[in-house]
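The other protein chains are all here in position, but one chain of the complex has been omitted.
Order as written gives the chain letters A and B; numbering starts at 1 within each chain.
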Amino acid sequence: MDAISHKQSFWTKYIFSTDHKVIGMQYAIMGIIMAGVGGFLAYIFRYNLAFPGAYIPLFGHLSAMQYNAFVTCHGMIMVFWVGMPVLLSSLGNLLIPLMIGTDDMAFPTVNMLSFWIFFVSALVLLSSFFVPGGAFGGGWTMYPPFSAGGYVNKNPAFFKELFSGTSLMILAVALELVAMLMGGINFLVTTINKRAKGMTPFKIPIVVWFINIASVIFMFSVGPLVAGAFMLLFDNVLGTGFYDPARGGDPMLWEHLFWFFGHPEVYVLLLPALGVLAEVFPVFSRKPLFAYKPIVYLALVSAILSVLVWAHHQFVAGIDPRMATFFSIGTILISIPFAGIFLSFMATLWGGSIRFTVPMMWALGFIGLFLIGGLTGLYLGSNAFDIYAHDTYFVVTHFHYTLFPDIFFGFFAAVYFWFPKFTGKTLNSALGKLHFWCTFFFFNGTWFVLFFNGLAGQHRRINDYSDFSLIMKEPYMSFEKFATVCAILLILSQFIFLYNLFTSLAKAKTSVRNPWQSNTLEWLAESPPPHGNFETYPEVYRGPYDYSVPGSTEDFLPQNVPVAHGEAEAIANVQNGITTSTNTI
Amino acid sequence: MSKDHQAHLSLPANKVPEGRLGMWILIAGELVIFGGLIASYLEFRIRYPQWGEMAAHTSTLIGAINTVVLLCSSYTIVKAHEAAQRLDIHKVMIWMSCTVMGGLIFLVDKSIEYYHEISEGFTFTSPKLQMAGDHVGSLFWSYYYIMTGLHGTHVLVGMTVMIIIMFQIRKGQNLHRVELAGMYWHMVDLIWIFLFPLLYIAK
Partner (left out) sequence: MNIFPENVSTYGQELDNLFWLITVFVMIAFVVSLFVLIYPLIKYRKKPSIKAEYITGERKKHFKWVVIALALLLASDFVIMYCEHDAWDQIESVPAKADVRVGIIARQWNWIFVYPGPDGILNTSDDVIVDELNSSLHVPINKNIVFELRSQDVIHSFFLANARFKQDVLPGRTVVRWFNLTKEGKYDISCTQICGILHSKMRNFVIAESDDKYKHYIDSLYTANGHKTTSAK
C-alpha cells in the first residue's frame, strides 16, 4: 500500500481500513463498548446481591435465570471481548509497527478481516440475550453436561438448538478465537520480519516482546479448546455424546480442554499489560528498565510454565490426587518468574527521578493491586486450601484483584501514555488523576471486603443467599451492600474518563511529537502518524531504555541516535564503579 | 507493500519470507487443534477396548487408497512449486490441477465410504447403536466423523484456495503462493497420516 498515491474513500479509510492504527483504534473502541455492557451486567447483579429481590433501577426485577446468564456473560465478555481486544489486539496493532520502525503489519488485509470477524463475534454474543431461553447461564467455564443441554433432550431440534443461547455463545467464542489467531500471526510475522535495521532482538521494546510471547502462548494453547468447542456444539445441536457419561463420554474432558487454554489465557492477558508497565516505568523514572534481558527470559520461563499448571482449576473436580500435587507445585512455583518481573519493575524506580504523571500513577496502582491478587493466588495454588476456597468469593476476589488491574489499569496506563501520539492531542491530567484515584479507591472498596465473605464460606454464582446461615449475618450482609455501592461508584468513575476523552478529542491538535521525552521509535513519527508512519524509516543503534546515560547532555537517547564517541567508556566506568553515575555531566 | 515503500525501508532484520512465516504459524495452530482432538480420541480409545471392534467397520481399503492419493497429491504440489520457481506457468497449472484432482478423489472416496457407513447405521450419533444399548460404540463414530469431517473440511478449503490461486497464476501473478498452498497441503496430508492408523488400522 503506497502512502504517496493511495487514495482512500471513507469506507477504506475508516471502516474497512487495513491501516494498523485504525484497526487498533477499532479494537479499543469495541473493547470499551463491551466493557460498558459487561459493567452494566455487573451493576445489575451486584444490585441484586446487595438488595435481594429489589427493583433494579434501569433494569427491573432480576430472575434467577437472568442472574445466572448475567454473571456468565459478564465473565465471558470481560475476558474475550474486553481484555483480549484492548490489551492484545489494540495495543499490538497500535504499537508494534511503530515501535519496530516499520510502516504497517505484514498482512494488512488479514488484519482488517480479523477485526471484522471479531466484530461479528461480538454481535453473535450479544444476540444470545435475545433468543428464546436467553443467554447461557452456566458460568463462563461452560461445563457440560449443563452446557450440553443436560442431555435431557438426546434428539435436539437442529435449528432450535443452533440458535439457542448456548450454541450462540460457543459460536461467538469460536469466532473471537479465530480473530485473535489471525491477529497473532500478524504480530509474530511482523515482529520477526519487519524490524528497523539495527533492531536486534534485545533492542526490541519489552511491550513488543511481551505481546509476541502472549501471542505464542495463545496460539499454542487454544487449539484443544477449539476442538473441544466443536464437540460441545455438536452435543448441543446434533445430540452427540462427547461429554455424556451415558455414552462413554466424559465431562472431565471438557474441563481439561477448557483449562488447558483457560489458564495460559490469563497470562496472555497479563503480558501485554506488563509490557505497558515496562515502557512507562523507565520513561517516568528517567532510568533504564532494570534487568531488561532477565525480564525477557523470565517471561519466556513463565510462558512455558503457564501451560503446565492448568489443573489447579480442577483440584476438587475429581482428578487423581497425585496429579493434583504435580499441578499444585507448578502453580506455586510460577509465582517466582512473575515475582522476578515485578521486582525488576520496582527496582527501576530506585535511584530514579520520578515524575507522577497520569500513566505513571496507573502503572504504580497496577503493581500495588496486582500484588494482592498475585499473593492470594498462593492460597489457591495450594491444593489443600483450595478445597475450602474453590468456588467461593475468595476465588472471585483473587481473580478480580488480578484481572481488573491487568485489564483496566494496564489499558488506562497505555491510553494516557500513548494518547498524545495517536491523536496529536492531550488528555487533561487533573481529570486523569481524579479518574485514577476514584477507580483505585472504589475498586478496593468493592473487592477488599469480599475476601472476608469468601473466607466465611460464601459460594459464588448464587443469586439468593437467604437459605445460607453462614452468609445471612453481619458483617457479610453489610459487606455486600458496601461492595455494591462502591461498584456503582467505580462504574460511574469511568465517566470521568469518557468525559475527558471526548472533550480532549474536541480540542485542537497540539501535535507534540515526544511529550514524555521517551526513547522508543513511535515518538519519532508525527502525532498522529500518517498512513505509512514515518517520513524516513529509522535505523536503530541502541536499546529502548537508555535514560540518564552518563556523559550525555540529554537524559534520554532515542533508539535511532547513534552511539557517541566515548559513550561506551563513560558507561563502563559507571558500571565498574569507577565513577558514580549521577552528576557526571 | 509497494516497491517504493520497500525502498524506503532498509532490509528487514530477519530475512524469512513473510508468507512462509505466516503459513508456518498457521500450520502450528492447526496442528494443535487436531492434536487436541487426537489426544482426546486416544484417551478414550485406551479406555474403551471395544472401540477396536468399531474400527473394524471402517473401510481399510478406502482409507489406504485415500492415503496414497493424498501422498501423491503432496508430490504433485511439490512439482508445481518447482515449476513455479522456474516461472513455467503452464506446468504449474498442470501440476496444481493434479493436486486438486487428488483432493477431489479423496473427497469422493470419503463420500462413498460415509455412504456405506451411514447405510449400516453408523452415523454421527448412531441412534441404532444407542437403541441397541451400545452407547460407548456410538461415541467411537462421533469421534470418527468429527475427526475425518474436520479433516475433510480442510481438504475442501485447501482445494478451493488452490483453485483461486490457479486463476491468479494464469495471469502470471502471485506465483509465490504455490509454495504456501503446498505447505498447507502437506499439513493436511500429515494430519491424515495420523488419522489413518488411529481410525482404520489399529484394531
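Here, a contact is a pair of C-beta atoms (placed from the backbone, for glycine too) under 8 Å apart; a residue touches a chain by one contact, two chains touch by 3 or more.
Computed from a prediction, not measured in an experiment: that's the story for all the values here.
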| item | value |
| --- | --- |
| Hidden partner chain, touching residue among A:Gly139, A:Gly445, A:Pro515 or A:Pro528 | A:Gly139 |
| Residue in contact with the excluded chain [from A:Leu378, A:Leu492 or A:Val563] | A:Leu378 |
| Absent-chain contact - pick from A:Ala196, A:Ala324 or A:Val540 | A:Ala324 |
| Touch with the omitted chain, as defined above, among A:Thr18, A:Thr240 or A:Thr392 | A:Thr392 |
| Touch criterion as defined above, residue of A:Leu364, A:Val449, A:Cys486 or A:Ala525 at the omitted chain | A:Leu364 |
| Subunit A, residues in touch with the chain not shown (by the definition above) | 64-65, 68, 137-139, 143-146, 150-151, 245-246, 249-252, 285-294, 316-318, 321, 324-325, 328-329, 332-333, 335-336, 339-340, 342-344, 346-347, 349-356, 364, 367-368, 371-372, 375-376, 378-379, 382-385, 387-388, 390-392, 452, 455-457, 459-465, 467-470, 475, 545, 547-550, 555, 571, 574-575, 577, 580-583, 585 |
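As a working rule, only the chains that are shown with their structure count from here on.
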| item | value |
| --- | --- |
| Centre-of-Cα separation between subunit B and subunit A, whole angstrom | 34 |
| Contact set on subunit B toward subunit A in their complex | 1-2, 4-5, 8-16, 18, 21-22, 25-26, 28-37, 39-40, 43-44, 47-48, 124-125, 127, 130, 135-136, 138-139, 142-143, 146, 150 |
| Subunit B-touching residues of subunit A, taken from the complex the two chains share | 1-4, 102-104, 106-107, 110, 154-155, 181, 184-186, 188-189, 192-200, 219-228, 230-231, 234, 238-242, 246-250, 253, 257, 260, 532, 536-537, 539 |
